[in-house]
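Missing here: one protein chain of the complex. Every other protein chain is in place.
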Amino acid sequence: MKELIDRLKTSYTVEDYIQQRSDLAHITVSKETAVDFISHLQRVEGYKHLVILTAVDWIEDGKFQLTYLLNNPEMKNDINVKVFIERENATMESIHHLWEQARTYQRELKEMFGIDFPGSPGVDKPFILEGWHDLPPYRRDFDTKKYSEETYFPRPGREKNDPATYMKQKLYPNE
Amino acid sequence: MVNPIYIVAVLLGVAFTSGFFSKKGKNIAGYLSMLALGFVSFVSLQWLHGFLSEQQAAAQIFTTAFKPPFSINLLMGKEEAVFTSLINIMGLIGGLYLFRKLKETGSNAFIALLLLIMGLNVIVMTRDLFNLFVFMEISSIAIAGLIILSQNVKSISSGFKYMLAGGLISGMLLLGTVFLYYFTGTLNIDGMLQQNLNLVKGSSVAVFLVITAIVLELKPFPANGWGVDVYEGADAGISALISSAYATASVYVFMKLIPVASEQFQFLIAAIGIITFVASNLMGLRQSNPNRLLGYSSISQIGLLMAIIGLSSVIGESTNFIVISILVSHYFAKAGLFWISGIIKTNSIRDWSVLRHSKILLVSFGIFIFALVGLPPFPSFFGKWELIMNLSGSHNFIWVTAILVGSFLEAAYMFRWLGYAIKLELPSEIKPVIKLNKIIPVILFAASVITAGYFTGMNHEYGKLINYIPLAFALAFVLIEFLPVFIKNTLAIAGLALYFYLNYQSYTDISRIFAAIFLLGGILTLLAGYAYKGKRLGFFPFALMMFAGLIGLIEAKSTLEFFYAWELMTIGSYFLIIRGKKSITHALSYMLFSIGGAYLIMAGLGIASIGKADLTLSILHQVTEYAPLVFILLAVGFMTKTASIGLHIWLPGAHAEAEADVSPMVSAILLKAGVFGLLILLMAMGEQFIGKVSIPYLLSWVGALTALMGNMMAAFQEDAKKLLAYSSIGALGYAVFGLSLMSHLGWLTAISFSITHFMLKALLFLAIGGVVWRLKTKDMYKMGGLIKRMPFSFFSVLIGIIVLAGVPPLTGFSGKWLFYQAVMEKQWFLQGAVLFFSGIIAFLYCFRLIHAIFLGQLKDEHRNVKEAPFWILVPQYILLAVLLGFSFLPGSMLKPIGNMLLPFLPDGAIHWNGQLATTVYGYWNGKTVMIIIVGIFSVVFGWLWFMNRKARKIKQFNIVYAAERPFRPETTHFAYNFFAPYKKAIGFLVAPGITNFWNRIDEGAHAVSDKFTKLYNGNGQTYLIHIVAFIVVIYLISFGGF
Amino acid sequence: MGKEELEKRIVLSPDGEPIEIDPINDYFCQDLPEVEKKSSIAILEKFQNWARSRSLWVLGFGTGCGAIEMRPLMTPKFDAYRYGIQWRPTPRQSDVFVISGYLSVKTLKRVIRSYEQMQGPKYVIALGSCTINGGMYWDSYNTINRLDHYIPVDVYIAGCMPRPEALLAGFEQLKKIIREGRGEGANLYAENFEWYKANQKKIIKDWDMPDYNW
Partner (left out) sequence: MDPILVKILYALLTLFIVLNYGLLIQGIVPKIGARVGRRHGIPFYQAYLDIIKNYSKRTRVTHGIMFYIGPVFRLTGGIGLLMFMPVIFGSNMFQNFSFTGDLLLVLYFQFFGVLGMALGAAESGHPHSAIGVSRGLSQTTAFEFPLTLGVLSLAVQYQTLNISDIVAAQQGGFMHWSIMTNPLAAAAMLIAFLGAMGRAPFDVVLAPQEIPIGPPTEYQSGLLGVLQLNRAIFPIAKLILFMNLLFGGATSWPELFLKTFLIYMWSVFVGVVFPRFRVDHSVRWFLGVPLLIGILAIIVTKFF
């Protein structure tokens, strides 16, 4: 893996690189080069399998982290390509031309995080939520508890406990 | 009487005078020529009239005091009068047609025309061999002149080829003439005939040379490449002259000279003729250039005449009748077709749809095609009939086969052509210029050929007996085509009703049943015609012609009447079928199967007539020789109409593409003609055997397999009308099986089944036709849910399919029940089981039909669709009422039929007690079954109604859909490939093997035709080699081989 | 919202005339449910209730993780058949709807549709805490908290998850309710139809069906 990374570094600007395990590396690249980079990995380096495309909301930094986890079935190792994009009006280039199934991930990201992938087929169609009008629910600034209480008629009298303290109290009342 | 010498004198005189006119005076030359031609036509017609009224004796004329060959020796007899009339009229009318063309070319052209006609006249009339030679030369040169005068490269080259071939031929003729003179000492043909040439040593070579030269003049295969090129290259008007006038003269010369030849040599000539006939027609298949196609057709017709004349010793005294009737048809038709081709001026027969710009030309075209192919009521029909009767009557089966094969091939390309003209897209770029002088000859000849047909019929022993009233009634509708549908329809119905009322008592019992199916069925289906608006051009004459044919079948006393009616029905139905939208190929295959079948019938009747003096239909009762062969030929012929397995491929497309009320006509009514034919065949001939195998036994398997195949194919159709069409095939399989049982019960089944099938198929075709009328599609999967929009049609189809499936208590079950009793009696269980299986498969398509159209999901675009037109529903409900009546009282239909059958099959195994039918095996009471079922049904319905009266009516998407909702009606309606698992399991049984078989035959014929056509490479030298080789081969055969 | 199949559209009839299709109105029955009276003959009603209670046909529709708890009832160990309980694959023929666990909004829509397609009298068993107060999904943005705001519930079975025995006990309870003539959920639904509909429509934003699915 090591020499692969070195090889990649000669032609791409790798912003960050972590070798987590012998068969898993995290590489951070810039938003602009990301698709080119992924395409290189797919076509040249044999990372033929898109394991997952997901996102992390770094609300404090004002960024979304996109995670493209790629697998090389020959070498039996994975590369996680991380891309940081702006949280405001988040958009990213689509990779559905590399993997047809990426459109589904991108549809999900659009619905759950509000990250747009212009040109990805059917990206605006509802994914699992039907008729959702609020903030995208996976954004950390969306208050799911408040939303639930406002929407779903909470049953009065329902108590809630912190499981740790509650169980401790139940099981070991004397401690 | 004007002396025939004036014919020669006037023509020659005017020709000479014309020479003096300068270019400015060519108009005068033209008018003078026309006058001259008119005069000679008058002279010959006057003679003809004289001969026909039998006041005139033949006249011998010598021009000068000298004896021949220094003078012209003419004979004007009856035949000469006929032939010169034909030639002179052709000269006149052809001249009229060519008038402008000739005028442009100059007075020389008129001279050539006059000389040609003069030459041909003398050729016909002369009795002197040397005269003959001289005038053949004159007319050859005149023709070559006319051809070359057209002055385009093609015509000049073809004119040159003509000269080349002509030179060679005339050289031979001259040589032969010289030899003959040497051996016989006379040049007079009659003189030669008086001497027995066979005994004169060495004379055979002379005869060989003369006859071969004449034969070559008639363009035998394969030494006829030059001829074809001439037909193609010359102006159409000139080709018409060659094909009609010149060929007429040549044929007569041939007729004059052939007695000189020995009988063996005559047979050889006949063989050449028949080979020419078959081969030219085979090659005609490949042609797309109209003139070349007509050229092949001309050559083939002359070949046929050659064969007939060569066979005159076999045919006997009717040779003249046959030759003249076929020649006359050819003469009118070929001239007319060439003329039309000249008007249209296209190089491809596919462009002939432009004919539709001029209705009158299209009609004439159709008339000419039918006249050429030999369908009634044209002269060649009678000629061909007489020919086949005589040949098969004298055991000449090979000749009969060859003639029929050749005729069939000719019919194939002729009807393909007709189909193109009637149905192909109009090419936008071509618009024919129609000039009066060109169209009048066409119309004149079209009218003449019909008249000629009538007179030919009147001159035929049995043709006289034919009842022309129905045909005349049908043709009368041509004259009132400008009237609206309503009036014409009323007239047509009134006509059928009146005819039935006046005549039904004169029919025998079984005939009366079929007469009722044909005529009352016709009235019912015509009722639906009120739904049409406008004029419906071209429908009524042909529909009525079909009914005329059908009724003719019933009334036929003689074999000719029967065959005439059969062909008439075919013509009418052909035009009904070709009216459909995409029916061009289906109509062609219908026509070809029909003609093929008709030829088999003709051959069968011919063989049956061996040794019979009196050709009434009763000869079938007394067939002594070749009875199995006769039986098979006739049965197969009839089974082309019942569309039995192997002969069925024309039916589905033809019925499916037809119009709403035509489908029931052709399916419910027309197919019964085949059943009727089989019935009278079986009644007359009884059981026949091939070796030890009974033919009805084979027939029973044919019936069973037809039913299986038809029903199974029906189950897999997407097209509603095709489904019904295949179902008809299957149903007719039942009828054939029933007939083949040769027992009282079997025939009772077959006849009652025919009646029921007629009613239910008319019902279903009308109902589906009404749906298609509104929906404008025939694909079932595009329909659905129409029960809400068309409840009346739904009810018709519901009752129709219950009857069709044979479910008690409706009348369909009576057929099934009888059928089993009959099978039990005859012990043909395996066929019976196959038929039962087919009957079960009927459920598949019955359900599919009603489900895909009326049940399931209503489509967007059909939400406002209206119920089928009132007039299409009226006949349906009349039929429904009758069907339900028979269901309640089955005995009212079955008892009378049983009684009718008693004279033929006395062991009536069925006994009636009220409505209770009993046989040795079982019993059944239609009335009580009906009462019990209706009783139970009402009680159950009342119970349900009582328990469930508050049911809420919901709409089409209110269905449980795995907690989802349907997307659209189109995606929710399950109808396409409905029996997919069934198809997967046993669909291989219905792989289109039979269609492929016929397609391969078709391809094979075309491939052979292709090979033959390659002989003709357009090179004059090659053609000369062909001619020389032909002479050598004939020489070797006649002197070496024998 | 991508429901183009439900938007009004213009199609051409076979004659070429334009027809407007309004799918919701044209393809779905627009009637609202009515209160169905009990039989006026008391003894007949009692007899019918007895039969109803002994012939409970359960709709085979598993909504959440509780669906797995229904399966054991068909096995020899629990053998629910002996109590007259059977599973039917179509709501048209079912009497009992077991809501087996949490309900996302999306599933709720299907539940409502299926419930409305069942023929009355019909009963609902709510299985598991999630149907009572949301259970462990109480604060989820996408699962409902209280089933009885959307469809009438006859029997609640608490627990996360309740065992099959509990489900059987629930069925016994339901039988008792039916025999006592209290199993009138369908009528309750019809009576308070507007309230139920309002609640349903509040959370089902893309309402793409008629108000009552017959």
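Think of it as A, B and C in the order they're written, each chain with its own count starting at 1.
Keep this in mind: a contact is a pair of C-beta atoms (placed from the backbone, for glycine too) under 8 Å apart; a residue touches a chain by one contact, two chains touch by 3 or more.
Every value quoted in this text rests on a predicted model; they were computed, and no experiment measured them.
Asker: Who does the absent chain touch among those shown?
Answerer: Taking every chain of the complex into account, the missing one touches B, C.
Asker: Taking the entire complex into account, which one of B:Leu830, B:Leu902 or B:Val1032 touches the absent chain?
Answerer: Per the contact definition at the top, the residue touching the missing chain is B:Leu830.
Asker: Of the residues listed, B:Leu629, B:Met683 or B:Ile959, which one is in contact with the missing chain?
Answerer: The single option touching the absent chain is B:Ile959.
Asker: Return the single residue from B:Tyr246, B:Tyr820 or B:Tyr1016 that touches the missing chain.
Answerer: Once the missing chain is taken into account, the touching residue is B:Tyr820.
Asker: Specify the residue from the set B:Val807, B:Ile994 or B:Val1008 that touches the hidden chain.
Answerer: In the full complex, the listed residue that touches the missing chain is B:Val807.
Asker: Considering the entire assembly, which residues of chain C contact the chain that has been omitted?
Answerer: Missing-chain contacts on chain C: residues 33, 36, 47-48, 51-52, 54-55, 57, 76, 79, 81-82, 84, 88-90, 92-93, 95, 119-121, 186, 214.
Asker: What is the set of chain B residues that contact the non-displayed chain in the whole complex?
Answerer: 785, 787-788, 798, 801-802, 805-808, 813, 816-817, 820-821, 823-824, 827, 829-830, 832-833, 836-837, 840-841, 843-844, 846-847, 850-851, 855-857, 920-925, 928-929, 932-933, 936-937, 940-941, 943-944, 947-948, 950-954, 956-962, 972-975, 978-982, 984-986
As a convention for this text, only the chains that are shown with their structure count from here on.
Asker: Quick one: do these chains touch in a line, a ring, a star, all-to-all (complete), or other?
Answerer: Shape of the chain contacts: a line, open at both ends.
Asker: I'd like to verify one number: the distance from the centre of chain B to the centre of chain C, where each centre is the average of its C-alpha atoms, in whole angstrom.
Answerer: The mean C-alpha positions of chain B and chain C differ by 70 Å.
Asker: So how far apart, in whole Å, are chain A and chain C when each is placed at the average of its C-alpha atoms?
Answerer: Averaging C-alpha atoms per chain gives centres 37 Å apart.
Asker: Return the distance between the CA-based centres of chain A and chain B, expressed in whole Å.
Answerer: Between these chains, centre-to-centre, one finds 78 Å.
Asker: If I count partner chains per residue in chain A, which residues reach a count of at least 2?
Answerer: Residues: none.
Asker: Chain B: which residues touch two or more other chains?
Answerer: In chain B, no residue touches at least two other chains, as defined above.
Asker: For chain C, which residues are in contact with chain B within the complex?
Answerer: Residues 5, 9, 11-15, 17, 19, 21, 23, 26-29, 31, 61, 90-92, 110-111, 113-114, 117, 208-209, 213-214 of chain C touch chain B in their complex.
Asker: Quick one: in the complex, what on chain C touches chain A?
Answerer: Spelled out, the residues of chain C in touch with chain A are 1-2, 105-106, 109, 132-134, 138-146, 149, 199, 202-207.
Asker: Taking the complex as given, what residues does chain B use to touch chain C?
Answerer: Contacts found on chain B: 774-777, 860-865, 952-958, 960, 963-969.
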